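What you see is the complex with one protein chain gone and the rest in place.
To keep things simple, chains are lettered A and B as they appear, and every chain counts its residues starting from 1.
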Amino acid sequence: MSNNDGYREQHEGEEMELACGGPEHDEEAQVQRQIDAGQRQADSARQQFESAHQHASDAAEPRVGVYVCRCGGNISDVVDVERVAETAQRIPGVVTAKVHTFVCSDPGQHTISNDILQENLDRVVVASCSPFLHELTFRGAVARGDMNPYLYEHVNIREQASWAHRHDPAGATSKAIRLIAAAVGKVRNAVPLDQIKLPNHRRALVIGGGIAGMKAAADLAGRGIQVLLVEISDRLGGHLNDWGQVYPSEDSAGELVAELTRQVREDPSIEILLGHKVTTVSGFIGNFKVLVEPVHRTEAAEAEVVVGAIIMATGFRSYVPQDGELLYKAAPCVLTMPEFIQLMRALGPQAERLTYGDQVIRNVAFLHCVGSRQLEGVHQPPANGKLNTYCSRTCCTTILQQALAVRKRFPQVGVFDFHQDIRTYGRGEEDYYTEASKAGVVFFRHNGDEPPRVEATPPSRARNGALSVTVKDALTWGEELTLGVDMVVLGTGMMAGEIANLIEQMKLATGEDGFLQEVHPKLRPVEVAVVG
Amino acid sequence: MNTHINSDVVPDALIVGAGIAGLQSALDLADQGLKVLLVERQGSIGGRMISLSKVYPTLDCASCITTPKMSAAAHHPNITVLTNTEVEGIESAEGMHRVRLLQKPTYVNFDKSIGCRLCEYACDTEYPDPFEQGLGPVRAIAVPFTNAIPQMAVLDAEHCGTCGTCARVCPTDAIEFDQQPRNLTIRAGAVIVASGYQLNVVTLKPQYNAERSQNIISPLTLERLLAPHGPYGRVLRPSDGKIPSSVAFVQCAGSRDESIGVPYCSGVCCMYSIKQAMLLSGALPLADITIYYMDIRAFGKGYEQFFQNAKAMGISFVRGKVARIDPLEGGDLSLHVESTGDAENPLEEHQHDLVVLAQGVIPAWSPSEATPVACASDGFVATPVRTAPTVTTAPGIFVAGTAAGPKDIVDTIAEAGAAAMQASEYLHQRRSVVALS
Partner (left out) sequence: MSEGFVPKILVFATEKCAYPGADAVGKAHLEYPSNVYIVRVLSPVLFPEDFYLRAYSKGIDGILIAACGSDCPYHGAYDRLAARIDQLTSRMSAGGLGIERIRLTTICTVCIKAFLKEVALLSDHLNRLGPVDRQLAERLRCESLERHQATARFPRPVAAMQGGL
């Protein structure tokens, strides 16, 4: 019907040309090349189209199979699927129109591939949920019936009919019929297509040299794939470089970093560029052209590389409270969690007292959810104006780990924990809560919309500490309590990294929380919408 | 769908368990061109996810997102699926793993069967359907459930009335009453343990008196009640079919409790209870729904917002561990809670007509008994390598999903990808070594 093979051979090289473009300085020649290539492609496409169209007009009436899904009630509760199938049967060209409870299921797909063979179908239309869920599934089913998968058309009668017109079943039903009729009309003109194969650069770019980036690089290299690992700072390991022990294994963070660093440095397949950043990205999966520049511009500046796939491992930023928020920067001895961890590390294993500068700390208050789980009207958003409504998922366990560490190393120091929930959900994490409680950490619980206040204690009452934490404590039935403490540690959460240029370059989607948005939050948690 | 294997075949990877973790690992490895044998002890692949109603926080239909993975695995040219097959043991030597399998008799010849289900329709022996958590009946010979893959009937010998009706009506003579269990040993280059979890039983905590009431149910039972193709098609109370008007969720019923031997948090119960509460409030708009909790652990992406939405929808959250449940005359239940609400009367009593106990997650299989894979003190597979969380104590054997500890679907899928990568790397390294030597 179409001489696809000839087309592919002829134009494969040009596809590459169009995709990769040429050096920037020869723009006009490049544009002309693109136009010429485009012209040749258009001519060829036109020929192909005309011959196919001719052939289609000459050919016998197409035989279309239509499959209408009940989706277990999701569609059939609103759309009268039986009527839709009956009506579809009467559309010219439709040989069979069936209803099925779950067309995507194995038996449903089997019906399609079977019908193609038994009823000699040469076109298929499936009316079910969004094509983003099952278009590929059904293309597969069609291919198994030995039919070209591009002679298949998908109709969305769930997200865009039964779910969107729940109170208009008559309207949803006639819309479904119209959409199916349109799809039949379209698929009659469909031309079989073959997938074009392009060469693939078997090299990956990992952006970010923290623990995630290093692990990704090590795994890829272990699999025989060349890796370019680009890190903007001058060292590998990211945040872990600043931490003491990680939970729940209590392994040294520094040792973890050292181990992965050794793995990536020893592997000849991994090229590491420290102090570099990615400035431009173009191209497509298998053929991304990336410009990498040193952060501090020197003579031997940018390098252009071609990679087949890119992994974003750019990490997070620790939340930094606003000046004055919970007295941060407004009073000494109010620390963020990273600052507190630094303090604990600096004190060293021989220290007998918990000191901060000159001051001996007699009691510490840990506050959960600083910069996370923020509520409208209760919290101030950070500088970007957007509330961090999400949970940062690691702070609860970190706080309890640190609280327990204080109690163990400095048994004379009182530790107070102010939280709304204790989220020690992971493997081995509940133990921190149990142990912290046994070790004498005192817990206070507040409602999310009534977070604790931190104030300077009036000098007359500063016996226990210069800082006062006031909370409406749920564990004592809502009694308002004020504690004087020497030090307040803010359990600060995570925020998205500042990667605006990368997001722009790769057209990456970001979610409400500012972090990168994955394709599907359940099923495809590590892929982004840009393929590759 | 490729369901045959004989001992001569040496797959690159053998995956124990065809739930979402096993399916994802299988697909990742198969897409890399490696040959995978996927072994599942139940009659169908799909694990736990296929029996759920909706998943959190997206409220996607669980069936709708699981069937494409099941289908893709079943039809992948590089994947062979063995169902009704148990792993009896694994011995590893010199980088190869000898996996001893037991193929349980289905009493149906899968080559001859066309999946017409005439046997199922003709059979008149029924028993409580394990897929429907015992709420509805299933025939002694039946396809495990609507979306099962393979879509083949399996005869349950324990409940079979041996009347022979199914054999008589079968158009292709596929029923074989004399089928024997088949022992099979497969050598594989790598193994991934993806054997999943089960929930501990509702009768675990004696103070909850679950054995004395049909209206104290497990979350999987509620999933079936909520599922679009569930046993009743709607939410009804098991004891008398009444439409519930006051439902209680009791959190941490099977976790965070040393008295029942489960000190850890199961990670998913807060979220699944909130999800179920939201679905219930849609299904039973007039019902009161209360969640009794200790902490609400809505930690993942979109989870906190999901929790806030639930509160906004009018679901009550009462902070207080339920101490005791007393079944009352007529089927209702009385919950005794020490709540943090009222200073004067902290010991509260609440009456509900249906109670869901948020049971905890325990491993579905203990590999340490017959394989070189060791388990940790919490009963789940031990993962001793701090920079490689899918590596087990046995070289060349990896773990993914809830077999390595309670976790949600998102983390399971990410981990399955990691295990596949680790296995792929392992195979690649070994081959490079072999090639060089």
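What we mean here is this: a residue touches a chain if its C-beta (ideal position, glycine included) is under 8 Å from a C-beta of that chain, and two chains touch if they have at least 3 such contacts.
Being a predicted model, the structure only gives us computed values, none of them experimental.
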The one residue from A:Gln160, A:Gln226 or A:Ser437 touching the chain left out of view is A:Gln160
So which of A:Arg178, A:Lys386, A:Lys408 or A:Lys438 would be touching the chain we can't see? A:Arg178
What does the interface between subunit A and the hidden chain look like in terms of residue numbers? 39, 42, 46, 49-50, 53, 130-132, 156, 158-161, 163-168, 171-172, 174-175, 178-179, 182, 507, 509, 512, 529-530
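By our rule, only the chains that are shown with their structure count from here on.
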Which bits of subunit A are touching subunit B when the two form their complex? 71-74, 101-102, 104-107, 109-110, 129, 133-134, 137, 140, 144, 215, 219, 222-224, 249, 251, 256, 259-260, 263, 373, 389-391, 393, 421-431, 434, 445, 474-479, 511-513, 515, 520-526
Going by the contact rule set out above, which residues of subunit B touch subunit A in the complex? 1, 55, 57-58, 60-61, 63-65, 67-72, 74-75, 115, 146-151, 228-229, 256, 263-265, 267, 295-305, 308, 319, 340-343, 346, 378, 380, 386-387, 404-406, 409-410, 413-414, 417-418, 421-422, 424-425, 428-429, 432
